[in-house]
Structure formats: C-alpha cells, structure tokens
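Removed from the display is one protein chain of the complex; every other protein chain stays in position.
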Amino acid sequence: MLHSILHSLDKTFSFKTASAHCDIPCKIYDPSTAQICALSMVRLVDLINEISDKEEMTTDDHAQLVRLVNEKETHGTKLKDEIRVIWGDYFKQPQIDKYPDIHTLVHQLMMQTSKGKQKVNREETIKILELVNDFATIFWETKGVATYVATCPYPPSLAVVYPKLDAL
Amino acid sequence: MLHSILHSLDKTFSFKTASAHCDIPCKIYDPSTAQICALSMVRLVDLINEISDKEEMTTDDHAQLVRLVNEKETHGTKLKDEIRVIWGDYFKQPQIDKYPDIHTLVHQLMMQTSKGKQKVNREETIKILELVNDFATIFWETKGVATYVATCPYPPSLAVVYPKLDAL
Amino acid sequence: MLHSILHSLDKTFSFKTASAHCDIPCKIYDPSTAQICALSMVRLVDLINEISDKEEMTTDDHAQLVRLVNEKETHGTKLKDEIRVIWGDYFKQPQIDKYPDIHTLVHQLMMQTSKGKQKVNREETIKILELVNDFATIFWETKGVATYVATCPYPPSLAVVYPKLDAL
Amino acid sequence: MLHSILHSLDKTFSFKTASAHCDIPCKIYDPSTAQICALSMVRLVDLINEISDKEEMTTDDHAQLVRLVNEKETHGTKLKDEIRVIWGDYFKQPQIDKYPDIHTLVHQLMMQTSKGKQKVNREETIKILELVNDFATIFWETKGVATYVATCPYPPSLAVVYPKLDAL
Amino acid sequence: MLHSILHSLDKTFSFKTASAHCDIPCKIYDPSTAQICALSMVRLVDLINEISDKEEMTTDDHAQLVRLVNEKETHGTKLKDEIRVIWGDYFKQPQIDKYPDIHTLVHQLMMQTSKGKQKVNREETIKILELVNDFATIFWETKGVATYVATCPYPPSLAVVYPKLDAL
Partner (left out) sequence: MLHSILHSLDKTFSFKTASAHCDIPCKIYDPSTAQICALSMVRLVDLINEISDKEEMTTDDHAQLVRLVNEKETHGTKLKDEIRVIWGDYFKQPQIDKYPDIHTLVHQLMMQTSKGKQKVNREETIKILELVNDFATIFWETKGVATYVATCPYPPSLAVVYPKLDAL
C-alpha cells in the first residue's frame, strides 16, 4: 500500500553522505533497539517477581525462572553492544566537543546495566532505561532531530524518548 | 532528567496483562527492529553499488564488498527471525480471524527477503521494506494503536510506518 | 571404505537443478534436524522430571536443571528456525496449491513449540514431534519421496517419519 | 495423523538409560547432522564452481560468491563441532577398546575438513563425506544398529550411510 | 608509548611462514584462552558454592545461580573448541610422532570438561586445568618455546603454564 509514496520519495530525496561515521560505514544508527532492551529488562524483573512472590514454586516455575533470567541477561548484553556501537562509531570529535560528558554517561550505562543484570531489582533496571533515554536525547540532538517523550505502547508502559518525525 | 516523569508514571499506570501472547511470554513486540533491518538492506545495496560502479576495484574495495554482503545477509536473517517471532507468538486465533491473509503476507515476506539476500537489487529490497511496513500497519491495528508514515531520520531516508503516540 | 561407490555414483548421476528453491539456493532441505530437536525436547522434559521428582535437590541438581532448561530452549528455537527455512524458502506456489493448509500447520508448529518451551510437559512436547512428523510427511510427498515410520534409535524412542531410500 | 501410534508406543516402550554418555547427558547422538554438513560442503563447491566458470562475474555473482564461501565455512565448522561432541562425549573406554583407530579417524576428519574449508575442491570435500560416513558406520556399530548405504534424496546425490530401522 | 619499538621490530623481523598449519591458516595458536576458560570454571564453582552454602536463597541468589551455571557452561564449551582447533589444525604428523599420546590427552580433556560442566565440583574443574596445562606444556615444547609455572594474577590464583619470553 505504500508503494507509490516510497517510489516518489526515493527519487526526490538526495541524501548527502558527508563522511563515514560507522563501522561499515552504513550510518543507520538508532537507539530504539537499546531502549527496547531496557524496557525488556524492567518487564522481565516484573515477571521474575511474579514467580518469586508465590508461596511455593512448581517445576514449571523453576524452569520459567531460568528462562526469564536468561532473557534479562541477553537483553542486558545486547543493550551494552548497541550503545557501544553508537558511541564507538558515531560519536567523533565534533559530537564529543559538544557533549563532553558522553564518555562518562556511556561508562555509567555499562556499570548500571551490569547492576541490572546482577540484581532482580526494578529500580535498578528503571535507572538503565533513564540513562538510555538520556543517551537517546543527546544522540538525536547531535543529528538535529527533535524528540518527545511518550509511554511505550506495550508493557512495562514506561516513558521513552522518541524522535519527532513529520508525517508524510 | 526523565526521572520524575518515569516514577510518577510507574505508579499511576496499572497495566492489565490479560493473557500470555509470547514465547516467554513478555508481550514486548515491536516491528521497529524488522523495519530497521529492511532499511539496512536497502542501504547496503546502495553501498555495494557504489563500489561495483567503480572502474577498478582495490583490495580495500574487495574486502569492503565482503563486509557489505555479510551485513546485508545478517540483516535479512534477523528480519526473518523478528517477523517469525511476532507472527508465531503474538498472532493467535482472534488476530488471524481479523486478518486472514496474515499467513500469506508472512510467507511472502520470507520469500521476498530471500530474494533480497540473493540479489544486489534496490527494487527487491524496497519490496521487503514495503511488506514489513504492511506487516507493521496490521500489527499496530490489532493492538488498537494508530500509525503514521514518516521518512526515517537516516539513510536511506525511506517511508516507514510508526505508531502514533501521545507526547506526555 | 565407501570411496569407490561414491566416485562411480558421482559420475553416473546427472542431477537436474530445475529452479532455485532456497535462500542460497542450495536445495539441501531435510526435516531430520527439526525432528531431532523435537525428540530432544521430549527427552529433556523426561530428564527435568527425573530431577524434580527427587525429595530434595542438591546444588548439582539445581545446576543441572538450569542446563536442561537451556537445552530445551535451544532446541525449541532451532526447531522453529529449521521449519521457518524449509517453509519460507522451499514451499512456493506449486507446493502451497497442493497443500493449502501448510501455512496453518507451520503457524501451529510455532505456537506449539512456544508452549513446549514455556512448560515442562511431556504431552505438549510430544505434540510438537507429531506436528513436525506431519510437516516431514508433507515435505517428502512434495518431493515424490515415500516415507515410513520407525522408532528412532535412541531415547526417547518415539515414532519418527523417515524417507524411504533404496539401498545401493 | 501419527497420534495414536505415538501414544501407544510411548507406553509400551521402557527405555533403559544405563549410564551417562554425554555432556548433558541426553544420549541423543546422531551423525546425520554432520553428514548433511558434508553434503552441503560438496554442494557449495559445485555452486561456487558454477559461478567461477563464467566468463565475467557480475556484482550479483561477486556477492553470491561471498555467501557461498560463508555457507561452506559455516558447515565445515558445524561438522567439526558435531563430530567433536559425539567423539568427546559418547566414545568412552569400551567403544575406544573396540575401535582403537577412532582417535586417528577423528583427527583426520578435522584436518580434512580444514582442507575442505581452505580450498574450493570437490575431491577434497568428497573425502570429508567419506570420512564422516566411516565415522557414522562405526558409531552405529557401537550401538548395535545395522546400516545401509543410499543416495541422499537431494543434491549432491551422493552415497550416505543410514541406520537400518524397522518400519512400524 | 610502544610505537618506536614496534616499528623497528616490524622491520628487523623476517618471519618465515614455512607451511600451512591452521584452518585459515593464520598460525596464531595460543592455549592461553583455554587456560583462562579452565580458571573461570574453577572460579565459577567457587562462586556457586558461596551461594549454595547459604541457609536460605533469595530471588537474587536464584537468579545469580542461573547466571553462574551458564557462564560455567559457556567456558566449558569454549575450552573444548579452543583445544579442538589447536589439536585439529596445528598438530600434524611430525607433532603426533613426537607426542603419540596427544590424541588420548585431548580425548581425556573433552571427557573431563564434560564432567566439569555436569557437576559443581572444584576437584573436577581443577583436573580440567591440569589437563589444559599439560596440553599447553606439550604445545610450547613442539614450538621450541620454554615454559614456566606461575600463579595466575587473579582468582582462583592457581598454577598456570606460561611461555618463557625474553623481555625486549
């Protein structure tokens, strides 16, 4: 259904690829994947707590606990990777000059995500989401893209920073 | 900076988790990752063509070609996985009854993505993006979330379906 | 010891590769890997139950439970991938016309495998094996290869659909 | 369709699990995956040669070459892993006493598979298949399962050792 | 700070690459990664025992147990892979003639590592380290590099075989 819009767009847009920013370099950077990872960590803590609040755990509960902890772990590692890529490949001298605290923010994010992996603690995982949101805000600012905050349309229904885009 | 908003939100929101939809089930489904994969495939075709348009290829060009093809391949596989998860875990009888063509759409997506992997062809990869956008439109409709179309804020600057969210 | 047979075979066989079916396309499709995954899931449920039936669990038991759940999870994901590849790359319009229910069968397989991952339940994992056997039967039929049912030569010793091949 | 057979089988079979053989231990060992890997390597060499026989290579051909080499590589590594698992977990003193050359055969398989990865050479990859078939023959012998040789029902249509099973 | 040393070295060294030894062949073989894996397995057993010695386990403890078991598992598999690569790619006829027991040692290592994965047992994991140290000693001997034994500079502070290198 979007065929005609896409095709016309494709022709009228002349995208300037000034200088190489990334590892390929492909220039497709998007903090949304890291944000989904942070939301998943909060959500998984909620699900783990649902199980551990039970009086007695069944075999199914024990098995499910293993799966939930693994998923939390996986999302934590993925989050670190996503942030590492944007920071290590996209942030160059001009961006660092403008946001001199970016190194400290990224390092805090690494440490906080480790904490979120080591603990089953909602507050600690929410802090990860907040730091990722801070990172996303800065990222979009460096690209001159405005942002807004909205509740993500799925659990755990927390505030997420999104780029403000003009509807076609 | 978002701390207070997040905390108040967290308390006022009472999210109802009616029935299990996913593999964990964690209920965090988001077609945005598949959309980024499709955009990446288009972008990587563009970059491959930049190299193959050269009169003569250097060793660097040969090596870069390998990297670009690998990335295109990786994004194609990831796209298939992302769609397979949403389709296989989230779409249940009620959603299928409302969108009886979903199976055919997903199967087309699989075949089209294979084509996009086998060829270095912009048109074929754009068709993947269009199918993923169709899938995203349906997905958000099943959740009662409105959508809008905007140009993604990075290359290849094509039209992407986004959920319409209320700014907090 | 098979050298001479192999070499003569290699020369006398003229294999016609009519049209591209797969992602490479390499045309080597074999549902046996998915069948082994399903058998493994049943087997792992048996092993988990052996542990959870104990009066008291030792540290070794707790650790082994984690390993068993992880293996069950891994085999479930692998099974889904294997089926997704054959369905998404090999099944084209002619095969779909002949087996119009294939989409529904594959979707059921995805949902049933998720159930088998979420639960420690022998009946649910046996249902996965049955669906994979159904899929294998159809697959070999589309290739004009006859099948037979035999007990697999290792635990959990359940009925598996095999292609009927002529001994050389 | 196999439901009733499966259920009755399940009840009448009392499988004795004498002693632990594997890493979990789950006791599901099957050389078929390694055999499929070897067949894939031969097949991929054929496909690579089809491309390199062309007078001139297009961009599609260059990209396809990358994909084919990667797949050959992946199957080679998977083959080594599969053999390593069966050899390292299933073969214990009793099996080694009966087949004292098993260590040498496995080591040859590792070296030959490396050769098959380094070269685009049909003969070298066929030697891998022959060694894997030798390994499979010995493996099934240790389990008291008879074998037969048949042409695999897909390209590259070469002779493969299969376990002889009684149809139910 | 090492720039000038590196550059001068680079020029004065004429490294002879006699014959292909490895899978690439790249000739960079180093048992240190396998040794770190063995040390990690011992360390993880210690950490698992710290938790299981507690009177009562919290949710955090349960989750941490899952993480520790997974890490032990991962290091066991990585260890097997590292050894398999050096043995399968580097050890050729001349090395085997000189160390005819290498096959048996490697097979023992595989079995012992499986045992270390299946149990939470310090003695069993220390036996893995001992076997890896034996393997490292032989490996460095085949290359004519002398070795010494020292306590590794981190927990679990056990004796490790290192190559004796001349300080520049």
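A, B, C, D and E are the chain letters, set down in written order, and residue numbers restart from 1 in every chain.
One rule holds for everything that comes next: a residue touches a chain if its C-beta (ideal position, glycine included) is under 8 Å from a C-beta of that chain, and two chains touch if they have at least 3 such contacts.
The structure presented is a predicted model; accordingly, all values stated were derived computationally and were not measured.
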According to the contact rule at the top, which chains on display are touched by the left-out chain?
A, B, D, E
Given that one chain is not shown, which residue among A:111, A:145 or A:167 touches it?
A:111
Residue positions on chain B contacting the omitted chain are 59-60, 62-64, 66-67, 70
Chain A residues touching the omitted chain (full complex)
20, 22-25, 80-81, 84, 87-89, 91-92, 96, 103-104, 107, 110-111, 113-114, 117-118
Those residues of chain D which, in the complete complex, touch the missing chain
48-49, 52, 65-66, 69-70, 72-73, 117-121
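Keep in mind that, in the parts below, only the chains that are shown with their structure count from here on.
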Just curious, how far off is chain C from chain B if you go by their C-alpha centres, in Å?
28
Whole-Å distance, C-alpha centre of chain C to that of chain E, is 35
Going through chain A residue by residue, note those that touch at least 2 other chains and give them in order.
66-67, 70
Touching pairs of chains, all of them, please.
A-B, A-C, A-E, B-C, B-D, C-D, C-E, D-E
